[in-house]
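Of the protein chains in this complex, all but one are displayed in their positions.
For clarity, chains are labelled A, B and C in written order, and residue numbers in each chain start from 1.
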Amino acid sequence: MSDPREIGRPSGSLAAPDGILPAGTYEPEVLPAGLTRAPVGVNALATEHLIVNMGPQHPSTHGVLRVLIELDGEEVKAGEASVGYLHRGIEKLAESRRYSAVGTLMDRGDYISGIHNEMAFALAAEKLIDVEAPRRANWLRSLMAEINRIASHLVWYGPMGLDTGAMGPFLYAMRDREVLLDILEDVTGQRMMFNYVRPGGVLADITPAAEKKIRVFLETFDQYLDEHIEILAGNEIFQARMRGIGVIDRERAVGFALTGANLRASGLSFDVRKDRPYAAYSELDFSIPVAQEGDCFARFMVRMEEMRQSVRMIRQCIDGLPEGEFTAKVPKVLRPPAGEAYGAVESPRGELGVHLISDGSDTPYRMRYRPPALYALQVGESLLPGVLLADAVVILGSTDIVLGEIDR
Amino acid sequence: MLPDVTVTRRILDGVGITASVEEVAILGVVCRVSAEQARTALRAFRDSDLAFTFMVDLFGVDTGEAIDVVYHLRSLARDEELFVKAEHAYDSALTSVWKVFPAAHFPERECAELFGLKLADHPNPQRLLTTDGVPPLLRKSVRLRGPEEVRNR
Amino acid sequence: MAIDKLTGEHSLLFIRSEQLFDTARRKSLWYMAFGIACCAIEGLMSASGPRFDFDRHGVFFRASPRQADVMIVAGTVNLKMAETVKMLYDQMPEPKWVVSMGACANTGGPFREYPNVVLGVDKIVPVDVYIPGCPPRPEAVQYGFLQLMEKIKAQTEVRLAARRDSN
Partner (left out) sequence: MSIVQVVVPRVLAALGLMLLNGVVLIYMLRKVLGHLHLRLGPMENGWHGIAQTTFDVLKLLTKEDPTPKAVDKALYFIAPAIVFVPSLMAYAALPFSNSVRIVNLELGLLFTFAVLSLVPLGILAAGWSSNNKWSLLGGMRAVGSQISYEVPMLLAALPVVMMAGSMNLGDIVRAQQPLWFIYNVPAFILFFVAGLIESGQTPFDLAEADSELVSGFATEYASMKFGLLFLSEFSNTFIFAALTVTLFLGGWGIPFVPEAIMQPIAPLVFMIKTYLVIYLLMVIRGTLPRVRVDQLLTLGWKFLLPVSIAWVMITGLVIKLGQTVFGGAQ
């Protein structure tokens, strides 16, 4: 057994080798979805399978996911995710909103990481209207995005503890998250729905108070992060619950279009921030944590390590924030020429893309929101057969799904 | 970032599909195939030297005359991206590509449901997001609620 | 008749004992852990976190609707969800209250134009307290709970008024 704190570290032998590509393609004969119900008219000797309905109101479905689980005793025989309990038409509504107002809808998509959602839309819109955000705006975007990423990972980390039965981590995570939300509130004016990143730049400059808070946060968080890792990953029971559970091999990860930390935990180091740099990421020094195991524990450690990298980036951003304008000159009502653009960001859940189609009017003709968690959910669903009920909860938790994003 | 247009066209020719492949400004290389040939084309792209093994996204667009189903492919080996568009008539069948790209499972269900297409060859051809009786919401012909209805709720 | 006068709905005995029980009810509001959307992060997760700590008021979460007194509807209710919300409300034992949290649950919020969204949760279940905001801050949720406590407290006045009317 390797030291838990070493998994996911970007240094050493675990760093992504060059030959990272999967050997073959993942081509299942049957999709592991859909319930194969137990035969009706069971004879007395045969056991009958129990079909339980996990959700939409269940403590550990992370929102309003519903999973139909077929159980043989404690063992999951099949699982089928049923989504749509939060479908509220963000894509459709965007077609009736002006470009400057779509950000409000995007925030409410993946509600834990609003900055990233707005940024994906702003990037796509900027490509359409051919405007570049000023350098300071780019740095501010990166700064806010990384703060938001830590806040989002903390909302994943806490419930991850709850899923395995530990209550403490959740509340410790909430403590740190409040500090981050304070910073975000100081700059953007809201705790969750920021509408901060606009096409052409950002809404407001950073305030001196926020800067001070960020520095205080940077001083304390490194130690807190070590504690967070220690309290769960250093626990024997937690390791026994996570190691070797829900292994996603590379073929499956690619076949199911997994992105983000889930993909990187399976040994592939695709990261939008490195491979398609946006905002200020081409100027920042950071590394991409990669793990080879592909199990729940690897996903856990990769995310924890990502937080450490985010802290690094926040430090660079706050120290090297360039002078200048925080928004480019863009007209109040945007009327991009007809065309298509795809903008993607690395949200805490993976590649969050916005495919924007314009017909020359002041509202998008079609906006497609690529939900990384939808693809993660499919993998989670495909991993369910054969595990125990308690593992099913852990697997779904470890893929970090947010239902607002899956259903849109 | 952008795959070579001639190579892309040659891959399609190899499986007997004549399709338009062009480089669109801003977006990238877009390849238009017919609805029937979409699955063959996708399989060809996946197994070709370009190795488009990663389906980033699948979604529909209501162009006013038909539904364009867009497959957004990525080649991790060569770091290239390709958009494949297949035009489907309204209420026609959307042939599933989940055997080629397992990731297409949910997005296909969603696309078929929200644009009023039928699913063919799909392991679980049910609605994904809405309940029975909800119209295909993303079609342009389905209107949003008007201000009157919203105000006098 | 005499018994009814002593212990019936308008008797002082009934009203005063109910007052005692109302005190207990308002000081021990267990809410159901049932988050729908964004508001759940603020209203259920942050609110139970160290900074806001609803536990101070005896507001505590239970996972099962059978043991809950309050349902916080935290998020957009759509046609698919509506059935579940109604079912959960029906499963809660009386007396029960509903807090509609955030613009979406109140009126449909920014998504009200979408035909799949229910225009406010009060179309499905009776709502006691509406909390505005998108999302409301945890303080707002706390204030909403205090208002709910006031509302329960005011029950005694209502009963006394009914007693006066009947006499």
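One rule holds in what follows: a residue touches a chain if its C-beta (ideal position, glycine included) is under 8 Å from a C-beta of that chain, and two chains touch if they have at least 3 such contacts.
This structure is a prediction, so every number in the text was calculated from the model and none was measured.
Touched by the hidden chain within the whole complex are the displayed chains A, C. For the options A:Q190, A:N235, A:Q292 or A:T363, the residue in contact with the chain missing from this view is A:N235. For the chain missing from the display, the contacting residue among A:A166, A:A204 or A:V247 is A:A166, taking the whole complex into account. Residues of subunit A in contact with the chain left out of this view: 50, 52-53, 58-60, 71, 74, 161-168, 171-172, 175, 231-232, 235, 237-238, 240-241, 388-391, 393. In the full complex, subunit C makes contact with the omitted chain through residues 20-21, 23-25, 27-28, 49-50, 53, 55-58, 60, 62-64, 66-67, 69, 93-95.
The working rule: only the chains that are shown with their structure count from here on.
Separating the centre of subunit A from that of subunit B, both taken as means of CA atoms, is a distance of 24 Å. Chain geometry summary: the mean Cα position of subunit A and that of subunit C are 32 Å apart.
Among the residues of subunit C, those in touch with two or more other chains are 78, 80, 113-116.
Each of residues 129-131, 137, 144 in subunit B touches at least two other chains. On subunit B, the positions that touch subunit A within their shared complex are 24-28, 46-47, 51, 53-57, 59, 61-62, 70, 72, 76-77, 79, 98-103, 105-107, 123-124, 127-131, 137-138, 144.
Considering their complex, residues 21-22, 25-28, 30-31, 33-34, 80, 83-84, 87, 89, 91-93, 96, 127-128, 252, 254-257, 268, 270, 275, 339-342, 351, 353, 355, 357, 366, 368, 370, 374-375, 377-378, 382, 407 of subunit A touch subunit B.
Put simply, subunit C touches subunit A in their complex at residues 32-38, 40-42, 45-46, 48-51, 63, 65, 75-76, 78, 80-81, 84, 88, 104, 110-111, 113-117, 134-135, 137.
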